[in-house]
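Dumping the structure here so I can ask a few things about it.
Only one protein chain is missing from this complex, and each of the others stays in its spot.
The block that comes next holds subunit A.
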Amino acid sequence: MYRSHVLVCGGTGCTSSGSEQLVSVLEQEIAKQGLSEEVKVVKTGCFGLCALGPIMIVYPEGSFYSMVKPEDIPEIVSEHLLKGRIVKRLLYSETVADDSVKSLNETDFYKKQQRVALRNCGVINPENIDEYIGFDGYQALGKVLTEMTPDQVIQTIKDSGLRGRGGGGFPTGLKWSFAAANDADQKYVCCNADEGDPGAFMDRSILEGDPHVLIEAMTIAGYAIGASQGYVYIRAEYPIAVKRLQIAIDQAREYGLLGKNIFDSGFDFDMELRLGAGAFVCGEETALMTSIEGHRGEPRPRPPFPAVKGLFGKPTVLNNVETYANVPRIILNGAEWFASMGTEKSKGTKVFALGGKIHNTGLVEVPMGTTLREIIEEIGGGIPNGKKFKAAQTGGPSGGCIPANLIDTEIDYDNLIAIGSMMGSGGLIVMDEDTCMVDIAKFFLEFTVDESCGKCTPCRVGTKRMYEMLDKITKGNATMEDLDKLEELCYFVKANSLCGLGQTAPNPVLSTLKYFRHEYEAHIKDKTCPAGVCKGLVRYSIDADKCKGCTLCARVCPVGAIEGTVKNPHVIHTEKCIKCGACMEKCRFDAISKK
């Protein structure tokens, strides 16, 4: 038995901030101070508050240390672990109130959260199957294999109201029932862990923090539909997740939780990893299966749907990581429990990856129906630097921008569609007044042009033409007629593309046109970029009253576009200026502005 446990986050965010080094320094220091028998260091998955990494929590006190540096370790070990005096100076400031220390669950970031899919992330050591089992792991699988029929499993998932967390929001139980209904000598269970939406990283965090939950859930799905083989299609860009999932699979095999005759039930199931190779379109289900088969990841027309003819031409169920992560809990706690959370048509919780211009970047899990305002202002801590909230982008390149006047929208699948965006996989990027909405639309189109597989013409050519029109607008060369053409093309590409990628590619343009048309018009009619982002339209100028004539700007200008003599106001020659912004960055008197 250990007297204290120190949990150090080993997710990608904190690892990038140096948590590996922290663990080794911590272990050395604990050994040096003779505490190795009393204190155990555990490397866990993601706690969610990536902005404050590296993070460590000391139990039983629950002290939350943030932005810990190796040089802080000796003090934490000698003061806290040896003498029992919490080092308040290094605690996450929100947990320190007057003279007392608040529990983490009382902080703004955590108190509105409800963790179902992320329940074990940051709690257990993901590389140790016994810890997962200690937190009820594989109990749901045991219950399913020994007490339930496949039909009962599917009915439970149906009753829970669980919908796919990867994008479309299709009812999971229904999907399973389709695959179960088709007889075949071989069926497959697949997992989409090719999290391609830029800005979403909940699947990665689950894989890194709780890999066994995926194995358990996929085995349950295999039993429900009658499949004996599973494939996880996982991003090669997630090395930590790949490693931990492979460790988890090996451990599960060793414990007889994967393989032949699991729990003496006569049911066989095994699974394999397949690494994605960087193609966004492989998030589309038929493209993903084509890719597992070893080909170019191009989508196929549906029908036939994967439940009829999927991987290697056999009936297949495909869900994403977060969807699966809910399954064991639903089996153990019951469908009613899950259905009691959320809104009428969107049950349970959803994980959002908060990013962009917001204080608390990281992962949050909230019940469906939580408002955008609660997520951004309360959990996220608002916008930094006193800037104003302008829009939130959800759904990645398939989604749209939600403007400030809709901040009280209750977030669920249907409400987001109604306002022109979509849930997608749950990336939520916050934008402030310094973000140009035309530029953002162009950014997403550049992405889709790059990622379009080229199989169907509306997507291959249409997205390219849309990008060119947006580029023209951001350079100030477009007319109002171009804007009409752009909108028309959007509807055409939406209606005629083969797969979800093309069908949703116009969403970023359509939603920004809907809510921020005045910004497009400013670019076209007034030839200005209101947010001061589009380089082609920005003009730098020096305020003669503020300029002290220090000559610094003239010296840093790479093209010699700034003229002036010492102690006299300087002038920028706009025809020479390349708009690199170096002068503005360097000016100490705030005399240079861009419009």
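Keep in mind that, in the parts below, a residue touches a chain if its C-beta (ideal position, glycine included) is under 8 Å from a C-beta of that chain, and two chains touch if they have at least 3 such contacts; residues count from 1.
FYI, contacts and distances are computed from a predicted model.
*Asks:* Given the choices "ABC transporter ATP-binding protein", "Probable septum site-determining protein MinC", "NADH-quinone oxidoreductase subunit NuoE" or "OpcA protein", state the protein name listed in UniProt for the chain not shown.
*Replies:* Hidden chain identified via UniProt as "NADH-quinone oxidoreductase subunit NuoE".
*Asks:* Consider the whole complex, including the chain that is not shown, and state which of A:L91, A:A184, A:I247 or A:L275 touches that chain.
*Replies:* A:L275
*Asks:* In the full complex, which of A:K43, A:R204 or A:R300 touches the chain missing from this view?
*Replies:* A:R204
*Asks:* Which residue among A:A236, A:L332 or A:M480 touches the omitted chain?
*Replies:* Residue touching the absent chain, from the options given: A:A236.
*Asks:* Out of A:D130, A:E293, A:E488 or A:D590, which touches the unshown chain?
*Replies:* Of these options, the touching residue for the absent chain is A:E293.
*Asks:* Given the contact definition stated above, which residue among A:F135, A:F443 or A:F492 touches the chain not shown here?
*Replies:* Once the missing chain is taken into account, the touching residue is A:F443.
*Asks:* For the chain that got dropped from the picture, name the residues of subunit A it touches.
*Replies:* Where subunit A meets the chain not shown: residues 12-13, 15-17, 49-51, 53, 195-201, 204, 236-238, 274-280, 291-297, 312, 353, 355-357, 361-362, 393, 396, 427, 429, 431, 435, 440, 443-444, 447, 453, 581, 585.
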